[in-house]
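For chain A:
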Amino acid sequence: METNLCVAGFGGQGVMTLGKFLADATCNATDKNVTFFPSYGAEQRGGTANCFVVISDGMIGAPLGDVMDDLIVMNGPSLAKFLPTLKQGGRLFINSSIVDEKEVNRSDVKLIKAPVTEMALEMGNAKVLNVIMLGVYIGYTEVVPAEVVWQTIEHKLGSKPKLLPLNKQAFEKGLELGRSQK
Partner candidate 1 sequence: MARVLMKGCEAIAEAAVRAGCRFFAGYPITPQNEIPEYFSRRMPEVGGTFVQGESEVASVNMVYGAASAGTRSMTSSSSPGIALKSEGISYAAAARIPMVYANISRGGPGVGAIQPAQQDYFQATKASGNGGFEMMVLAPSTVQEAVDLTYKAFDYADRDHNPVLILADGVIGTMMEPVELPPMKSDEEVAAIKAAKAGWACIGHKLDYANRSWIQPGQWDTKKMQAENEKAAAMYASWEKDIQVEEYQVADAEVVIAAYGISGRIGKSVVDICRAAGKKVGLIRPITVHPFPYAAFDHIDYSVCKAVLDVEMSIPAQLVQDVRMAVKGRCPIETCLCSGGNIMSREAVLKAVDAILAK
Partner candidate 2 sequence: MEKIYSRTKTIQEDKVSGFCPGCMHSTVVKLIGEALEEMNLVEKAVMVTGIGCCGLHMDYIAYDTITAPHGRATAVATGMKRTSPDSLIFTYQGDGDFASIGLGESISAANRGENITVIFINNGIYGMTGGQMAPTTLLGMKASTAPKGRIAEEHGYPMHMCEILNQLTAPAYLVRTSCNTPQNVIKTKNAIKKAFQNQLDGKGFSMVEIVTSCPTNWGLDPLAALDFIEQKMLPEFPLGVIRDR
C-alpha cells in the first residue's frame, strides 16, 4: 500500500510545514516508509510552493510520482496545475475559502472541501490554516493515526508553547471536518 500526496499552495501558506508534519509523524510513530520532497524555485518569496509526501508499507521508489493518490490545494493556481496529476478516484482536498469549487473540472475524483482560510481567521490567526488542513486530511484518510500527528505538532512547537492551544484547536476542528465528509 502506497499513498502519493501532493500539497500545493502559495508560498507562506505553510504547505511545506504541513507535509513535514505528516512525514515526521509517519517516521516517529509507524513502521512505514515515508519521503518528503519539496519542490523549489529560485525565488525566496511568492509564487507557488508544493511538496510531495509518499507513505508506503514497502520500499519507496520515486519520492515524487507522476500520478497522485491525494491532492491538497490551498489556492486556485495550484488546482489548475496539479488536478491533472490526480488519479481516477483520487481524493482532492481544497481550501474552499479561495479555491472555486466550480473550477474542479473532474467528476472522477472525490472532493473534500474545507474553508481553512476563513476558519483560521475565525480562530484569530490566519497562519494556522495548514494545521486545519492537515487535520482535515488525517480525519478523512486516517493514513496516520490522528494522535500521532498531534504529538508531532506538539513536539515541533515545543519551543513556542504559547501557540499550542490554538494549534490544538485548529487541528481538532480540521479532524472533525474531515471525518464528517467521509
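Quick note on selection: all candidates are chains of the complex that A comes from, given by their letters.
Miscellaneous remarks
Following the convention adopted for this analysis, contacts are C-beta pairs under 8 Å (C-beta built on N, C-alpha and C of every residue); 3 or more make two chains touch, one makes a residue touch a chain; residues count from 1.
If you're wondering where the values come from, they're calculated on a predicted model, not measured in any experiment.
Applying the touch definition to chain A and the options 1 or 2 in this complex singles out candidate 1.
Per the touch definition, chain A reaches candidate 1 in the complex via residues 20, 23-24, 27-28, 33-38, 40-42, 58-67.
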